[in-house]
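Only one protein chain is missing from this complex, and each of the others stays in its spot.
A and B label the chains in the order they appear, each numbered from 1.
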Amino acid sequence: MMPEVRLEGLGKRYGNLTAVNNVHLTVHDGEYVTVLGPSGCGKTTLIRMIAGIIEPTEGKVYIDGRDMAGVPIEDRDIGYVFQNIALFPHLTVKDNVSYGPRARALPPEEQLRVSRRFLELVRLLDRMGMFPDELCGGEQQKAALARALASGSRLLLLDEPLSALDSRVRVDLRYELRRLAKELGLTTIHVTHDQEEAQSVSDRIVLMRAGAIVETGTPEELYARPKHIFTANFIGETNLLEGWVVEIRDGISVIELRNGGKVEVHQTDHSVGDAVVISVRPEFMYPADEGMRAVVRGITYMGTYWRVKAETEDDEEVDFDMATLDGNLLTIGKDVYLAVNPKAAVLYPRPEDGVEEAIRLE
Amino acid sequence: MVAAISRKRFLTGWTAFIILFFLFFVILPTIYILSYAFTEWGSIEALLEDQGRMDLIWGAIGASFQIAGIVTVIDIVTGLPMAWMLVRKDFRGKNLLDTLIDMPLAVPTAALGFSSAMFFAITDESLQAPSFALGTIGSPYLLIILLHVVFSYPYMVRSLSAILVQIDQTYETAGRTLGASPLTAARTITLPLFRAGLVTGIILCFARSLSETGGTMIALATMANARGFATGPTLIGEWKDALDSQPDLAAPLAFVSILLILLSLALLVVIKLVVMRVHLPMGRIWPRPERLLSRGVFPKVKDGLAVLFLVVFVLVPSFFIFTYVGSVEPTAFDWAPFIRSLLYSFLIAGVVTGIDIALGVPLALYIAKNRSGRLAGALDVLVNVPLIVPTAALGYSLGVFWASQEIVPTHDVLLIVLAHVAFTYPLVVRNVAGAVEEVDPAYEETARTLGARPVQAFRRVLYPMVKSSILAGAIMAFTRSLGETGATQAVVANAQTAPVYIVDLINLETAAGYYSAGLACIMLIVISFLFMLALRYVTNRRAR
Partner (left out) sequence: MPSVRLIGLRKTFGGIKAADGLDLEVRNGEYLCLLGPTGAGKTTALRMIAGLVSPDEGKVLFNGEDVTNTPVEERKAALLPQTYSLFPQLTVEENITFGLDIRGADERLKEQVLISMLDLVRLSGRSTAFPRELSGGMQQRTALARALASGADMLLLDEPLRALDARLRISLRTELRSLVKSLRMTTIHVTHDQDEALVMADRVAIIREGRIIQVGTPKEVWDRPATPFVANFLGQSNFFIGEVLQSSPCTLLRTPDGTVLKGRSSDLIPGTQAVMGVKIGSTELSKERPGYLQAKVERILFEGRNLHMDMMTGGGQRLSAKLPSWKKGRITVGDTVGIYWEEEKGTVFSMPANGLESELKVE
């Protein structure tokens, strides 16, 4: 079986409210895709429509080339992991995991074999006889994962599987998720609001906002060269500086910022005179002998680097990072000149409703 | 500092007062009659020898428990699909259905009894029941089962749907993503989780059926040839009525009450144990047949039958009386005694509700906030006792208790009020305690860290959140008091409350009596409805 998932013009309306609007997406066999976006962007509705929990009002879901319209949840052959974990509280871990085989009336010895196999895979074999409330959060979610896998499906749908967990446990478990999905060759669709999580597990990220896809790409594409200003801000932190293109030469655009400073960017798809926004991540901005003048306002130790907050002459806040060794050179109140790595900066046309609105999270 | 200490002392004193009130005015009178077995063992021994009376007693009690059992089973079987439909499905007219289910709750049981008997049973000729009445039931036993289903069905549906709402639907969805059909998922996942809640529904139904007096008496009186059939509570009513002329009925009365109290309490324990222990065949799964039953026409047939049952066996019998009053020849109606009895009932219900709120809310708060404590835990269990004990037995016990005291004068109205407080008080306590427990304690805690004293935190934060539950408790207490017959009769033989007045009218067995009773019932129904609508309006407005 080749569980490829294809969505064609998928949409869901509740009265006047559009939860998901005209989504086209293909998830390939064996691919790990995350659907990322802020609360209320429609990502959960989307995955629920794929699972058949919610009926779409428009468009089609194809799994393995088959139109899923009218196919009930239990016939879609999916593994689904819920945000609130949803282990059956009256069944032991083993009985939870063997529920899928049991629902398909496999013989008892086969049920046991399957549940052992998947519990072993998530390293919970020693917890077989326990009830869900006797496990801690991370273990519960692993058991829920084993349960989803044990149903034998090759398509795994993960609905914010880690958001109920502590951040440290979350980090450990996300590597586990990817490892299992890849080891078993599953097609995975993982919904999350956590951009860090999305970046570290996915082959491809689908970024959503207000019911529609903003853009799709590999974690690296979305981090290094996001096509949309919303993406630039949502995936990783960034400085957004407003200015105008004043000169274009040799593959370089020269941007004059509001405060008069000039920045060079290796990108030439705008014309002279265009109002633009430069996105530059804190790690690609550094103190230099000349450049944008700013005053250091705060220095925070981040373990492997220092995060410096500075204020430019026109009261804009910019963040830049320094290696741990150099951090001691700066003090609060000190003037610095900031330069931008021209290769790492990205230009966007200035949004009509303003930058604030274009990157709004809520 | 001084202020803090005296505040603390005041609080302790107040709490002690509330708990003592509960124990001495509610619990103790309810089960006081049990002491009769020790003090008057001789007369009970004599009674045990009296074959004729013992047969009557066992017959009545047996009938009561059998009927309650059968009614509960019918309620579960028919109520579950209805509750499921109301909670898990979306369809047009759902709100209407939701309201329809509540309607019989607003009808006083006396009116229900008259109305249902008229619809179901073969009635006395002078009644002139409308020709389209079913009018085929000739067995009093069957009639009482049908009647009890009418008024307990809404309780069962309500308590089942209350539990169902709380069971996260994600569990079922999870089951379905694992390949289980809707029926399989419901059976193997939701039903086992349902168990603890099912106990509440069963106990509620069982207790209501066991307790019911007024409606039962009226139904039996309405039916032709029902003489000689009695349930435990109607037997108490009958004997208490005759007690003045036959003083030797004291021992049998006490004995019936003791039996009803003990058996119902024992049953409470048994039901809890049985329902939690019983092993339903959850292990097996039959994928194909269950899948088949989950699809196509089957679910629709099931839902259709549930609605049909509601209409034919609950709604039509409840309101059949309107067709009767509209179809027969009007006769003269004597307003004065009816109005008097109505005022009498309202006065009692009002006073009772006032006492329930004033003294029940503090106990509810105490129980909800000290849940882990031993005393609060014990109180929480005790609160259920007056709910389980049949009200007729409760009333008789209470009457004997207060008669044996000299502190409180045994005035009729006062005794009725005390009796009604005993069985309505738990309704308020349970409603309010449940609501308080639902509210996250973080609200009050936060208010305190913002500078609010405990009293302020209650008044400004908690009270607005549970206000509607207090009102709901008050409505329940009020309507229960208004409709109660068993306890009233058992305390004071000839108290002229509205339900007792209707019983008396029907017992005349004349066309005029029936017509007057019908008219009185309709007016009682209309007043109850208006009253509930008004309260609902007030609740909604305040909740906003």
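Worth pointing out:
In the analysis below, a residue touches a chain if its C-beta (ideal position, glycine included) is under 8 Å from a C-beta of that chain, and two chains touch if they have at least 3 such contacts.
Just so it is clear, the model here is predicted, and its values are computed rather than measured.
The shown chains contacted by the absent chain are A, B, with contact judged over the whole complex. Of the listed residues A:His28, A:Arg104, A:Arg293 or A:Lys309, the one in contact with the hidden chain in the full complex is A:Lys309. Only one of A:Glu74, A:Glu139, A:Asp159 or A:Glu242 touches the chain withheld from this view, namely A:Glu139.
When the full complex is taken into account, the listed residue touching the unshown chain is B:Met465, out of B:Met54, B:Met465 or B:Ala511. Contact between subunit B and the absent chain runs through residues 4, 440, 442-443, 445-453, 456, 460-461, 464-465. Of the residues in subunit A, those that touch the hidden partner chain are 38-39, 136-139, 166-169, 171-172, 175, 178, 192-197, 199-201, 218-220, 223, 234-237, 281, 283, 298, 300-304, 307, 309, 361-362.
Criterion: only the chains that are shown with their structure count from here on.
Distance from the subunit A centre to the subunit B centre is 54 Å, each centre being the mean of its Cα atoms. Remark: subunit A residues 51, 53, 72-74, 76-80, 82, 84, 86, 88-90, 99-100, 102-105, 147-148, 151, 157 touch subunit B in the complex. For subunit B in complex with subunit A, the residues that touch the partner chain are 168, 170-171, 173-182, 184, 188-189, 192-193, 285-287, 291.
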